[in-house]
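Missing here is one protein chain; the remaining ones are kept as they sit in the complex.
As written, the chains take the letters A, B and C, and residue 1 is the first residue of each chain.
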Amino acid sequence: MTALNLLYTDIEDDLRATLRDLLADLCTPAAVSAVYDGDRSLVAPLWKAVAADLGLAGLLVPEALGGAGASAREAAVVLEELGRASAPVPFLTSAVVATMLLLNAGDDLLPAVASGERTAALAIPLSTAPHALLAAVATDSQQRLTGVVTSVAGAAEADTLLVPASTADRIALYAVPVASASVAPVVSLDMTRQLADVTLDYAQGRLVLADAEPAIRAALRAAAALLASEQLGVSRWCLETTVAYLKERRQFGRPVGGFQALKHRLADLYTGIESAAAAARYAAAALAAGDLDLPVAASVAKAFCGDLAVLAAEEAIQLHGGIGMTWEYPAHLYLKRAKADQLALGTPAEHRAQLAELVDLTMRAPGA
Amino acid sequence: MTALNLLYTDIEDDLRATLRDLLADLCTPAAVSAVYDGDRSLVAPLWKAVAADLGLAGLLVPEALGGAGASAREAAVVLEELGRASAPVPFLTSAVVATMLLLNAGDDLLPAVASGERTAALAIPLSTAPHALLAAVATDSQQRLTGVVTSVAGAAEADTLLVPASTADRIALYAVPVASASVAPVVSLDMTRQLADVTLDYAQGRLVLADAEPAIRAALRAAAALLASEQLGVSRWCLETTVAYLKERRQFGRPVGGFQALKHRLADLYTGIESAAAAARYAAAALAAGDLDLPVAASVAKAFCGDLAVLAAEEAIQLHGGIGMTWEYPAHLYLKRAKADQLALGTPAEHRAQLAELVDLTMRAPGA
Amino acid sequence: MALAQNDPAGELRRHVAAFLATHDPATMERLSFLRARYDAGLAWVAFPSGHGGLGLPGALQPDLDRLFAEAGAPDNNPRANIIGLGMAAPTILAFGTAEQKERYLRPLWTGEEIWCQLFSEPGAGSDLANVATRAVRDGDEWVVNGQKVWTSSAHTARFAILVARTDPDLPKHAGLTYFLCDMADPGVDVRPLRQITGEAEFNEVFLTDVRIPDAQRLGPEGGGWKVANATLNNERVAIGAAAVRESGIVGLVASTWREHPELRNTELHARLLKLWVEAEVARLTGQRLRQKLALGQPGPEGSAMKLTFARLSQQLTGLELELLGEEGLRYSDWTMVQPETVDFAGHDAGYRYLRAKGNSIEGGTSEILRNIIAERVLGLPAEPRVDKHRPWRELAR
Partner (left out) sequence: MALAQNDPAGELRRHVAAFLATHDPATMERLSFLRARYDAGLAWVAFPSGHGGLGLPGALQPDLDRLFAEAGAPDNNPRANIIGLGMAAPTILAFGTAEQKERYLRPLWTGEEIWCQLFSEPGAGSDLANVATRAVRDGDEWVVNGQKVWTSSAHTARFAILVARTDPDLPKHAGLTYFLCDMADPGVDVRPLRQITGEAEFNEVFLTDVRIPDAQRLGPEGGGWKVANATLNNERVAIGAAAVRESGIVGLVASTWREHPELRNTELHARLLKLWVEAEVARLTGQRLRQKLALGQPGPEGSAMKLTFARLSQQLTGLELELLGEEGLRYSDWTMVQPETVDFAGHDAGYRYLRAKGNSIEGGTSEILRNIIAERVLGLPAEPRVDKHRPWRELAR
């Protein structure tokens, strides 16, 4: 348990710097805010720049298969930066979840997804925890799929949907072109990861994995482990922005940041964020290393960082005062992202309940 | 729900003033602290002064039966003051719990207990919640009682024990002279309400109530409702003492009480104590009025005030700094009392679980 | 008459009965009825005779309103004029001239004239005394220039209570004056201020050469700080707690729990119960506060009440979203609209969560309220102040 490196490597620092520069240029708060009013003109060019130009769509794909051959550690750094910029791109859904499934299946679609040419999404409600009951549509003998999957993230940006479907005794995974499905965007709490309801009506699927449940759970677990890094990025933006604002903002003739009650709350937030960094790094490192402790690491990170990011965003709003409540100032984007991230891929409460099973701290009597 | 008076009446204010004066004279922190080292010379004279001289042993007993004919509201004020002084007297166990049981039974022992001449205690673990499983000893056909009851409060000060004992299909209540029982004092977290283990070995009992369970539960519920007022008194001592200390204590050339982070914590504590006052007063008023809402009122008050008193005592220790950790300074007496009170008569967690049943917020599905 | 003095509730009942005997709400035109009710002293029970009241204890107001409601009488739509009724009216009563009270109080109470509040500025939030909006004397008038923010109802209001700086050479608290500002003045420019929920519940108000007659000054020149504080104290006391168990947000969350067994989880159960207890205790605390106020024991507990209310509304709405899970990820509508009133129950859980964030900022931040409790109630030393005695003009901003 002790050998994993919890720091950032030089390569990871370089990746962060490159991505942060790009996001500072392209992903302005005003452009992000516009997606709430239905102006999604930011999304496609930004995703192209991230996925194809920087090559991050193929981060987790081996070089032999056209990818960058990096690990979950680098993907975590990408998510930190995407969280920090509240960037509305389908990296988690396509470059992590869908890519892991395609890798698992050795599917032919992989190179196109890895290059950023195509974008894929797993058709499952964003709220699904890795250990929860999996939603699956119905299938018939001709691999035609019928059913509704609500609140799917990444579907609106995808050209291929990976759809779990019930067969006789298991869950299979099918690829369905979006053109064969009805994808209805949903007004979402976090419009930077907008959801869609997917309806399939005898849609023709192509079998990707016949026994897909383990792979789907592994992909969701990886996503939960890495979402903790996005939550860390959100938290860092909130702390840094609030500290900077409070150094400038004056009330009662003094910088507000000099008032001790606020200083202590920011110190506590800093303490929480340093802790979140350790949890998120450990989850990413355990995922990258294929460590057996991953289920614990992922649930610990998702539970801790999920609550912490919400706290960070709530403190940012409160300590900004009125300005933090305005549409014009970007703090609201982070509150919405933090709260939605907390609910995504299993709430902290669900992950702690799962930890009770993993570490033998259940409510049940032993042997019950 | 709205008609009950949540303020203090003039009579209650007078009672408080009288008792506070007496406690200031007799119940010094040094004398209280000495009980932890086995010097209990304070206890008997203090109890005589409170019970007999001030007549508080008979507070809840009608005047016709030799008591003061007051209500639970006045008993609550007494407990506030006893909590505030961390006074080691068996008021709750004898003048509330045992007295209510004797009143219920119309027992001949009542006048002696009401006058303070005799002291009684219910032989049940102090930790027992009003709705919990009741401990009961065994009985034989000749009303001889056999069994052990652990962690009984008030037993060491009592001359009569009221002992729940199992009969064929119910729980009966017997009176047993302490001389017939073995009462072994226990080293307790709160030595100002020291516990004892009671062992009965074919002890001859006198039947007080044949079907005693409803009366025992009612007495425990009353005790829980009123213990909230003791917890309020503990909380108020903690806040007032800490505020006074921090106005005097200087560090960095300023009174420590001027540092904003501490001011905000004390403001939050004040807010909590004002809330606790409303909860405790409501529970006392509901008890006094025989209001049907008493079960909710008692559990709300015991849960809220129990946690609040612990917070108040913990903040008092922390904000005093090192001096709060010393044996010499009285703060430790209040931490021990607050923590023991939290565990007494059902923890906050147990009372909240009970509330879930009372207000239809259980984990179970409806109808399950 | 000794009997009447000892039985104000009975006296009130008799007054209402006598009024209703000659004014039938079923047949009278609404506004005529309301005006007559005001003139009969049955508007604000605690206001003096001649200004809509009878000088009876304020605790009787709920009785009064209930008697009229039971008679099927129209009300004055109080939710549309919260600032007017809760803040402007008591301040005008306390500080206004006879002419001002005569002119403003009746149409305010009947709802004919809506009021708003022009206090906060971008540079004067918690530090309200720092207002930079200038009012310069010009004959019998004042000429006002500046920018105000967080103004609810500015787009529907006929008048505003306004604090402006009349002497920048005095220390910050001393150079302020309080005015009654006509919102129809051509120099008043109201712009909606969109907030976190997508709505624009508040406005920014730009004041450009707005002219206010000196007769609309409330209180003395330079006395604005004292008058404004009276207004704010009314605001904080007005935030009462609910009288009925499980009213408000806790009831919404409890209903969700009861109606959706499939969403339950032991951790959320524990958190719900803890908050349920705290909400019930807050309800009791509000009742106790009202009992104190009815006995004329007003205290600064209103600040504590508001602190608790803000914390609970935030924690409960946050919990509700975690309970809802997938449904919590969805939102009703981000379209910008200008609502007339704040309505937590009429929106989805996401809206409630976001809107509740304002509860600890509007009407005095929780941080300011903690300062007030620490200093005024507990008597702890005030913060070191560098800005209290120097001319406002010289302060760094």
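Basically, contacts are C-beta pairs under 8 Å (C-beta built on N, C-alpha and C of every residue); 3 or more make two chains touch, one makes a residue touch a chain.
This is a predicted model, so every value here is computed, not measured.
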In the full assembly, spell out which visible chains the left-out chain is touching. A, B, C
Taking the full complex into account, find the residue in B:T28, B:T167, B:S180 or B:T347 that is in contact with the omitted chain. B:T347
Absent-chain contact - pick from C:T97, C:T266 or C:T341: C:T266
Contacting the left-out chain: of A:G257, A:P330 or A:G346, that is A:G257
Residues on chain B that touch the omitted chain in the whole complex? 36-37, 125-127, 150-151, 186-191, 195, 250-254, 259, 261-262, 310, 314, 317-318, 321-328, 332, 335-336, 339-340, 342-344, 347-350, 352-353, 363
Even though one chain is hidden, which residues of chain C still touch it in the full complex? 266-267, 269-271, 273-274, 384
It is residues of chain A that touch the chain not shown, namely 1-2, 5-7, 243, 246-247, 254-255, 257-258, 260, 262-264, 266-268, 270-271, 274-279, 281-282, 296, 300, 303-304, 349, 352-353, 355-356, 359-361, 363-366
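The rule is simple: only the chains that are shown with their structure count from here on.
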What chain lies farthest away from chain A once each centre is taken as the mean of the Cα atoms? B
Using mean C-alpha positions as chain centres, tell me how far chain A is from chain B in Å, no decimals. 52
Mind pulling the residue numbers of chain B that touch at least two other chains? 260, 263-264
Touching at least two other chains at once: which residues of chain C meet that condition? 266, 367, 370, 383
